[in-house]
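With one protein chain withheld, the remaining protein chains of the complex are depicted in position.
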Amino acid sequence: MAAIAGTKSSLTWAVHLSLVAMVLLWLFPTAGLLVSSFRTSDQIATSGWWKSLGASEQNLTLRTGGAADQVNRDNKFVIEGNLFGEASEAVISVWGTSSRSISDYSAGDTAELKNGETVTVQANGDYIMEHSEEFTGKRGQRIFATAKTPPEFTLRNYNYMLFDPTNREGMAKAFFNTLTVTIPATIIPILVAAFAAYALAWMDFPGRALLIAVVVGLLVVPLQLALIPLLKLHNEIGIGKGYLGAWLAHTGFGLPLAIYLLRNYMVGLPRDIIENAKVDGATDFQIFTKIILPLSFPALASFAIFQFLWTWNDLLVALVFLIDSTGDTTVMTKQIVELLGTRGGNWEILATSAFVSIAVPLMVFFAMQKYLVRGLLAGSVK
Amino acid sequence: MHPALQAVLTIVIGVGGCVGYFYFSNQFLDKVLFPGTGPNAGRNISRANMVRPWLFLFPAFAALSVYLAYPVIETLRLSLTERLPGNESQFVGLQNYQNMFNEPKFWEAMRNNMMWLLIVPAFSTAFGLLAAQLSDRVRWGNLAKSLIFMPMAISFVGAAVIWKLVYDARPIDQDQIGVLNALYLFFGGTEPQNWLTIPGWNNIFLMAVLVWIQTGFAMVILSAALRGIPEETVEAAIVDGANPFQVFFKIKVPQIMGTIVVVWTTITIVVLKVFDIVFAMTNGQWETQVLANYMYDKLFRANDWGVGSASAMIIMLLVSPILIWNVYNARKEMQ
Partner (left out) sequence: MANLKLTNVEKTYGGSVNVLNNINLDIKTGELIVFVGPSGCGKSTLLRMIAGLESITSGDFTIDGERMNDMPPAQRGIAMVFQSYALYPHMTVRDNMSFALKLAKKSPAEIDAAITKVANTLQLTEYLDRLPKALSGGQRQRVAIGRSIVRDPKVYLFDEPLSNLDAALRVATRIEIAQLKESMPESTMVYVTHDQVEAMTLATRIVVLANKGIAQVGSPLDLYERPENEFVAQFIGSPAMNLLSGKIVETGDVTQVSVDHGNGVIAANIPSSPDMKGASVNVGMRPEDMVPVTGENYAFESKVEISEALGEVTQVYFERQTPESSPVIAKLQGIHRDVRSQTMRMSADPAKVHLFADGQSLLYR
């Protein structure tokens, strides 16, 4: 299309700009969470996350060293040091010595305090305090400075949420539980569905069309209907609430899509190949394992991704079939909902835990996007 | 037992059990039940081949019956009964439905659900179409698609946290940390708003989350459809003097109408089942109730199985037209 003569360049620009705007709009919320998870609670609470990316102007309250740090130099008592404690990249522009006048002096100026002390503050935070008599105050002088601080990020939140053994709200266990739910719940339906899909695609038997229609119908049956009857059933047969119940439920709920996707794919495999295998002496079982399964890899991958994302991200099934009153089997989604209730304002905790739960699906998403797209294209009922 | 061990064991038992079942049932069929040797070899083999599909289908359809088909019927039954103390139940006819219809919360949920049904599919599809069309025309389109598609991988709960941060409100004298309020104040708003507590509008803010997630899905499907349009029809239109907008709305969109309908209905189904977003963000307060959350409330908070099941049946009823339409189309396609 681009090659067509006389295409207007203004339109091309409009296309680029609109798309950039759209991408930013879609990216912005997630970016906010990601950035926030690397900030301290103070930072999050005092400024928008988007400000943290550039250098920010902050009003700081700092303190010089106390009497203990003084040295006697040329008959003068001197306290020297850096207001930021260690080397910092913050740059002080103006400062003052009382909370009412925080911008009396510029960097490099010398202030005179009431008792004859002088203090000089440099832009990088180096200060020098001089007095002819001995300093007595234990706590040092307060300095109110306006400083430009560079972006500052920390891994502390992740450390706290994942690796701190004393943290009862930690995500480590929930992460692990989620994994425990997800993996069997992804693998088992694939196998069960693949056999059924093969039968529906390549075996001749009466009622085949009807069964396919049933699968298509079940594809849209809302999960909600299954909650109470299945919970009852699980209780009656003794499974109760727990992993087994969750695995079974996820398997059952994932099957229609699995069968539908795989059958559609398998039906498209060349008939000749399958017939040739028959002539070669393969049984149905061998045709399935040696020909159909390897050739259906793209469809299997598609479904695996769907099912993985769905089980990993699920809340409802976990609430109903998995998490009992002890909460030992809690999953990340449930943990986050809990935190939203109890720690609604602690964004460092919320952002970090949310990102811990989002990270794995995102990685899977970017690594396997091709299969996900294929699956979507095959799976949306035509 | 340690859950990890249990999980590994389940995988082994599950996978091994499936493979074993399929392998041994086949062996049994071919070697014991209808041996493919001896005088009746031919007849036996064709008999075995008549049974075999059912062997392959059995586990899947057993699971489907127990986990999807049976619950539909059981829910219908539960919606017509009342639980009595001591595991008893009693048939009450449409009483549960009547109770439900008398509850304002139910009608609030219905009204909100209808709004979701109108707004979310419409906006998701429109944005998806826009993104598909735009990204197909630039060289970095695949990157753009990837980023717009990304929310698809994020859980509803994760999305709820993400958007709660966007909607966050701080007192007026503090720096706003929610983007929406920051923008609102920047563009002349007088006071930070608690967006999720403003009845009416808060529904829109919840829907925005789902639109944000579903747009990628719509985009992917529609982009494939747009690429499937024969290039010649577009070229013919250009030669006929159509401008880019006419090409898009008069040539392309009509040709992908079928796909648009598919996308629309698929998102509609998602909307009907929407639960996590509302559950995590407002839990139905401030007039944001929706059917799925209402049902969860009834079932697990109020412990009222009758009304809970009745509301589940309402969701089923709303899904039914799509179900029937899909089945009808699938059957037509197979002929």
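First chain written, first letter: the chains are A and B, and each begins at residue 1.
By our rule, a contact is a pair of C-beta atoms (placed from the backbone, for glycine too) under 8 Å apart; a residue touches a chain by one contact, two chains touch by 3 or more.
Here the structure is a predicted model, which is why all the values come from computation and not from measurement.
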item: Touch partners, limited to displayed chains, of the chain removed from view; value: A, B
item: Touch with the omitted chain, as defined above, among A:L53, A:L155, A:I273 or A:M363; value: A:I273
item: Chain not shown: contacting residue from A:L60, A:L295, A:A359 or A:L377; value: A:L295
item: Residue numbers in chain A that touch the chain omitted from display; value: 270, 272-273, 275-282, 286, 290-291, 294-295
item: Those residues of chain B which, in the complete complex, touch the missing chain; value: 36, 41-43, 45-46, 49
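Heads up, the rule we're going with is that only the chains that are shown with their structure count from here on.
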item: Separation of mean Cα positions, chain B and chain A [Å, integer]; value: 21
item: Parts of chain B lying in touch with chain A, wherever the complex brings them together; value: 3-4, 6-7, 10-11, 14-15, 18-19, 22-23, 26, 30, 49-50, 52-54, 56-57, 59-61, 63-64, 66-72, 74-75, 78, 127, 130-131, 134-135, 137-138, 141, 144, 146-158, 160-166, 168, 174-179, 182, 212, 215-217, 220-221, 224, 234, 238, 244, 258, 262-263, 265-266, 269, 272-273, 275-276, 279-281, 292, 295-296, 299-300, 305, 308-309, 312-313, 315-316, 319, 322-323, 326-327, 329-331, 333-334
item: Of chain A, residues touching chain B in the complex; value: 1-2, 4, 11-12, 15-16, 18-19, 22-23, 26-30, 32-33, 36, 44-51, 176-177, 179-180, 183-184, 187-188, 191-193, 195-196, 198-200, 203-205, 208-209, 211-230, 232-233, 243-244, 247-249, 251-253, 255-256, 259, 283-285, 288, 309, 312-316, 319-320, 329, 333, 336-337, 340, 347, 350-351, 354, 357-358, 361-362, 364-366, 369, 372-373, 376-377, 380-382
